[in-house]
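I'd like to ask some things about the structure below.
Only one protein chain is missing from this complex, and each of the others stays in its spot.
Labels run A, B and C following the written order; every chain starts at residue 1.
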Amino acid sequence: MARKKKRWSLSDRPVIVTGVAEGAHHEHLPYQRHHFETIAQQNDATNFAMWLFLLTEIMFFGGLFTAYLIYRNWYYPAFVSASHQLSIPLGGVNTLLLICSSFTMAMGVWSAEMKKKGALVLCLILTFILGTGFLGIKTVEYGEKIEKHHVPGIHYSLNSFLYPDSDEAARVAKDHALPLDMARHTEIYFFLYFAMTGMHALHMIIGVAILAFMIARAQAGAYTTGHVTFVENFGLYWHFVDIVWIFLFPLLYLISRH
Amino acid sequence: MTNFALFPPEASKIAPQMDALYFFMVLVSLIGLTIVILLVTSFSLLYSKKRHPVAVQIEGSTMLEATWTIIPLGLFLIMFVWGALIYFRVYTPPANAMNIYVVGKQWMWKAEHAGGQHEINSLHVPVGRAVQLTLISQDVFHSFSIPAFRVKREAIPGRYTTVWFEATTPGTYHLFCTQYCGTEHSHMIGDVVVMTPEDFKKWLAGSTSGASLAQNGERLFASLSCAACHNTRPDARGPSLANVYGSRLSLASGGSVLADDAYLREAILNPSQHLTQGYAPIMPTYQGQVSEEGVIALVEYIKNLNSDYRVQQTTNTTVLLPESEGKATPAAQKPAGQGMVKQ
Amino acid sequence: MSTDTIVSLPDQSTARVPKVNFLSKENGLLSWLLTGDHKRIAILYLISITFFFFIGGALAGLIRLELLTPQSDLMATDTYNKVFTMHGIIMIFFFLVPSVPATLGNFFIPMMIGAKDLALPKINLLSWYLYMAAGILALYTMMTGGVDTGWTFTTPLSTHYVNTNVLTTGVAVFIAGFSSIFTGLNFIVTIHKMRAPGMTWFRLPLFVWAHYAASILMVLGTPVLAIAIVLVALERTMGIGVFDPTKGGDPILFQHLFWFYSHPAVYIMILPGMGVISETISTFSRKRVFGYTAVAFSSVAIAVFGFFVWAHHMFIMGISNYSMLVFSLLTMLVAVPSAIKIFNWAFTLYKGSITFETPMLYTFGFMGLFTIGGLTGVFLGTSGTDIHLTETYFIVAHFHFVMVGGMLMAFLAGVHFWWPKMTGRMYPEKISQLAAVVTFIGFNLTFFPQFILGTLGMPRRYASYPAEFQILNVFSTAGATILGVGYLLPVLYLTWSLKYGAIAGNNPWQATGLEWQTQSPPLTENFPEIPIMDHEAYDYEWLDGQKEKEVVIVG
Partner (left out) sequence: MSNVPDKVDHDLPEQHEREHHIVSPKIYLTILIALLVGTAVTVWASYVNLGIFNPVVALAIACTKATLVVLYFMHVKYGTKLTKLTVGAGIFTFLILVGMTLADYFTRAWGRW
């Protein structure tokens, strides 16, 4: 949903400045847009704009977290059994992948600031690999849910909750059978699971796509000329998506595993 | 051009109280508005460019700012407290209120009296008696509104909501649905007929459907075989429902709850969340198998069940159940009270 | 100079519109469709907003015609439901939310703070494209069967019980939400980062303060509406059960998420209008706004408190009695800043030198009608009377008094006040004063009877009603026709003034804002060079000092 509006600033390509009309009494760097007085003002403005955009993302996920907190409180037993359907190893590996990708992204920003093109490209590629790895594991998990008919909708099936011994994950977690009405409410858990991780995955896909674009531009030497706002802003976005996952992992995967 | 009204009739006990607050607020608003209009017009006349060509720059005065912050805040807080009192009064029914169930469904109101009278788009109530409405909707949001009584409550699907009133003057008043609910929203209207107690009794007798709500509930109780578990045999799988209404139950998940209409409805539709202590969670859910009217009949039946005599009478077939072979039905003691379901 | 007007125009025989300005610098369709100039985007918005306003207005006319008679005889109830739904959606999302910020705010905030442009010009253009995409999608849904859930999309009606275009309308509102987010985001960044040297926060015009407060609400409130609509779409397509009581979902959760945005949305709509009123009241009484800091901080207070009060829309829906107490109390607190503003504006007139041009007439209209609108809001915020008055025509009258009486009057005041600066031409004075008076009369005749209908208990969104409400409805429809005429007049004489209007010159009103210290229509880069702000806002002494140093016109 949240189509990420990245500003394709033309400022990266060297532009011959024709600031004649206004008798620019200060030199205009190639990547400085005409309506900014100084380059610092432009960097500050774009950084601040990025943070405001992240604010809208916080409020967007806020709606889902409100729904999660209410329904978890209402249907706790259903949330426990349904959460046992998720595999902690896969979730844990995903969290590690995302945290490492956050690290490599931060290192990428550092190498852009230090104008090290090779390090920048390496870091971006590592982040790309870790990001796609995360999405790969996500597709595995989604595939598992689709197989077991745990996708909310008409075909949602309750038998792994009504008859836990027929279900491998439930057996491992030693769940006991849920009464029918509570079993029905596991569908609410899976709607929240798919809505939250789905929205998160959508943001990951957009992030990975922009990463691919950035790698191409970085190889062309775009971000190591001292103008790093694009890398910095993407770094903020990537870290935000990582933070969302940092909250999603315990809230969805680790519901009373003892 | 039939009768042309400018203010709704005051036909309930709460109406004059709410109108008092309403007119206080109208008065405050009129005073506020006249102050603003007086200020604007007088300054415009006194300091128009013709009479006062050179403006005098004034920074402001914290004294004035304080006055027109504190005075409005004070007035609004008075209105807040007064309004909250009325709100609590309207939405907290008295214990002795006579209960009528109202089911809203797309584009008609169905009122169900305890005595078994069923009304479509109309509501007959006695004058001078507290009447509590327990509202539920079968599909979308509706809102049960009687302007003459100044009461309005939303009927929402999935939960009982209540409102109460005490009619004061006999007559026929408008009933509206005030929450947009689809195509015939504007035809989901009706009449609230307030009658003297005698007329009401005559109406009750004249329009009964033969079986009281509780009797309907009893029939449903039997046909859904609730008695298979909820009988008073020592090895009964479900708790005995005699005198359960109004008692405080301790739940299996800890905590205790007052067994009111809402709890009984939830226990029927989502039993596992409302399990009483000491019983296995084996009660199936009846969500989708019994209509809102059915749940209302069951709740009414349970509310009137003050002994298990009737349950045993109607369920001597339990002796035929496989696991009870050889065990004779324990002799049912006829309870002191009349033991019949109250009409 | 005649004594009863402050308009001072250059000598019409020699004066002409400056040859080099933002309109004439480049022409051709692409120069408009790919522009980064905040002024051109403002003009694009002005045209598209007027277009949508008249569609919404036509729908309002249909509603009023239907309600002339108690029975629903002009159209079937289904059609009536679709008409009032589209009237609500178009008026709110495509006129009221964007109107002052996207037109006057876009055009004048950079000029008022002495910047060349908004911080993110491309995102500003994107905001207009999203607005047009959403608008066309909304019109598409109107053409292909409409939607009849009301603009509030109440679930479970919108998710399970209607088969009209709820999904496409949801997508349209979703995209329009992004257009509003990007406008708000642009304003906050610009006001923080691009003020001219010397332009401290307390030298900013109150117009800029009001837009800053409204932008906070746009950025923080709109995403919650986005998630609410996404959940309605998921519920409707896949039946995920989030709002479906049979699956354990709670329809009240949708109300919480929807009103969390939709109440701040009404402050998004009114705050920019208040900004316009601060400018006009100061200029036409030649005085600094009384209690500048109080008015500035009350805008921000409305923005902050606006987030805590949303459940006063849900008092009868079965929220708990205790949360009613919390929300009703906080609603009383949020009503106070509006009272502060009204009294500060009234006292700005004290010892002023007041003239009564059209913007001032609209301002007086605003002050009267917004006071009534605000006070009736307290009727609905008080839980006791809310039981009787909510969901009736009282609430319809309340929000029309605030939105049409307040916001639209302020928008018209702003358009007339800045028309000379935007186009270099003056609007015709006499006929516009007539239009203002006609609008005021038409408005009162339309919406005052609805207060009485509301106390009588006539529910809103009714296609047919009991007979005893007819007389008041006939008054209301009569008023609506006068109002319609009142709103048509400005379109006529403003377009006429583009060609035949008097040449306005730099500062026809001798106003103190920075935007009046440059030529009109302004240069593309607004100022020959970035101005240095060395005086307080609304500093009329500084303005008199400026009289002899006339600003040189480039080109």
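By our rule, a residue touches a chain if its C-beta (ideal position, glycine included) is under 8 Å from a C-beta of that chain, and two chains touch if they have at least 3 such contacts.
Keep in mind that what you see is a predicted model, and the values were worked out from it rather than measured.
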item	value
Sole contact to the chain not displayed, among C:Leu139, C:Val326 or C:Leu434	C:Val326
Contact partner of the left-out chain, one of C:Lys193, C:Lys351 or C:His388	C:Lys193
Among A:Leu54, A:Leu90, A:Leu135 or A:Leu158, the residue in touch with the chain that has been omitted	A:Leu54
Chain not shown, touching residues in chain C	192-193, 195, 197-201, 216, 220, 224, 252-253, 256, 260, 307-308, 311, 318-323, 326-327, 531-532, 534, 545
Chain A residues that touch the omitted chain in the full complex	37-38, 40-41, 43-44, 47-48, 51-52, 54-55, 58-59, 62-63, 65-66, 69-70, 73, 88, 92, 95-96, 99-100, 102-103, 105-107, 110, 113-114, 235-236, 239-240, 242-243, 246-247, 249-251, 254-258
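The rule is short, and it goes like this: only the chains that are shown with their structure count from here on.
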item	value
Whole-Å separation of chain centres (CA-atom averages), chain A against chain B	46
Separation of chain A from chain C, taking each centre as the mean of its C-alpha atoms, in whole Å	35
Distance between chain centroids, defined by C-alpha means - chain B, chain C (Å)	39
Shared-contact residues (touching 2 or more other chains) in chain C	248, 250
Multi-partner residues of chain B (each touching 2 or more other chains)	270, 287
Chain B residues within the chain A interface of the complex	269-273, 281-285, 287
In the complex with chain C, residue positions of chain B that touch it	1-8, 18, 21-22, 25, 28-29, 32-33, 36-37, 39-40, 43-44, 47-50, 52-61, 64-65, 68-69, 72-73, 76-77, 79-80, 82-88, 90-92, 106, 139-141, 143, 145, 147-148, 150-154, 156-159, 161, 174, 176-187, 189, 270, 287-288
Residues of chain A defined as touching chain C within the complex	1-3, 5, 7-9, 21-23, 33-37, 41, 44-46, 48-49, 52-53, 55-57, 59-64, 66-67, 70-71, 74-75, 152-154, 184-185, 187-188, 191, 194-195
